[in-house]
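Pasting a structure below so you can have a look.
What you see is the complex with one protein chain gone and the rest in place.
Coming up: chain A.
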Amino acid sequence: MKQSLSNPVLVKEIKLRFRSLKSFTGILFYLIAMAIFVFGFIMLTTSFTGTGYFRPEESFFMFAMLTFIQLGLILFITPGLTAGAISTEREKQTLNILLTTSQTSFQIIIGKLTSSIAFLLLLLVAGLPIYSMVFLFGGVSPGQLGVIFLFFFLTMLAVGGIGIMYSTIIRKTIVAMIATYGTMIFLAGVTGFIYLVITGINTMGGAGVPTSSPIGHFFASINPVVLILTLITPQSDEFITSTTLIDFPIWIGYTIFYVLITILTIFIAVKKLRVNMKRAK
């Protein structure tokens, strides 16, 4: 049972990753940056208000800021961890040997993806004690934090899947990285812009009265920044509904889209890993 559950690529990747000094210094600097932000924020707030204490509203604001920082971290680091997963093996001339072992393409891809996500999860978990400072001051429930972490995980999976897919179909790591970051910019930035443009046109076209805009709602639903905004402040979900006239929760649209993206990208990566060895028709 243990044998069937263990993935050799995952075990090897974790071993390699945690032997590298880069991983430890990465975690160290991340925690230092987070600690400076949290304690700096508390210090500045208490000294500016002159009250000497930290109110729940301020605690909530700090929580929101930390959440967006972590989202940025996920969107920034995941492509770096995954976009070279297969192409680096190809460049280092280790891929051919790996492909002649008994491991299936699915095992190899999943091993690579999970090892990258495991490192990111470690980053997030390592930051939890600092993150949890917000609970000391109220304004945020542990449930809210749990939901946000679930969506972080889903985002990591999808972004990781995109990175692995590009890494498999593009031979050079640098090109795969550019393609993954390009997709990230599209999902986190361009989609939001498209939503604003579409809803703007809709409002102007209808003489100030917005018309129904499923496309605008779709682009808002697939934007991780919009999702986090709606999770932190539910009023923003209502705002999107009022501008698109589509009453469908953003988080559901986001979940469906990112689960599909994860499945699709992993499927493509698995199919393209042994691209020169397609089954004869």
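In this section, a residue touches a chain if its C-beta (ideal position, glycine included) is under 8 Å from a C-beta of that chain, and two chains touch if they have at least 3 such contacts; residues count from 1.
The rule is short, and it goes like this: contacts and distances are computed from a predicted model.
With the options "Fe-S cluster assembly ATPase SufC", "Cytochrome c oxidase subunit 3", "ABC-2 type transport system ATP-binding protein" or "FtsW/RodA/SpoVE family cell cycle protein" in hand, the undepicted chain maps to the protein name "ABC-2 type transport system ATP-binding protein" (source: UniProt).
Only one of A:Thr25, A:Ser47, A:Thr94 or A:Ser141 touches the absent chain when the whole complex is considered: A:Thr94. In the full complex, chain A contacts the hidden chain through residues 3, 6, 8-9, 11-12, 15-16, 19-20, 92-94, 96-104, 274, 276-280.
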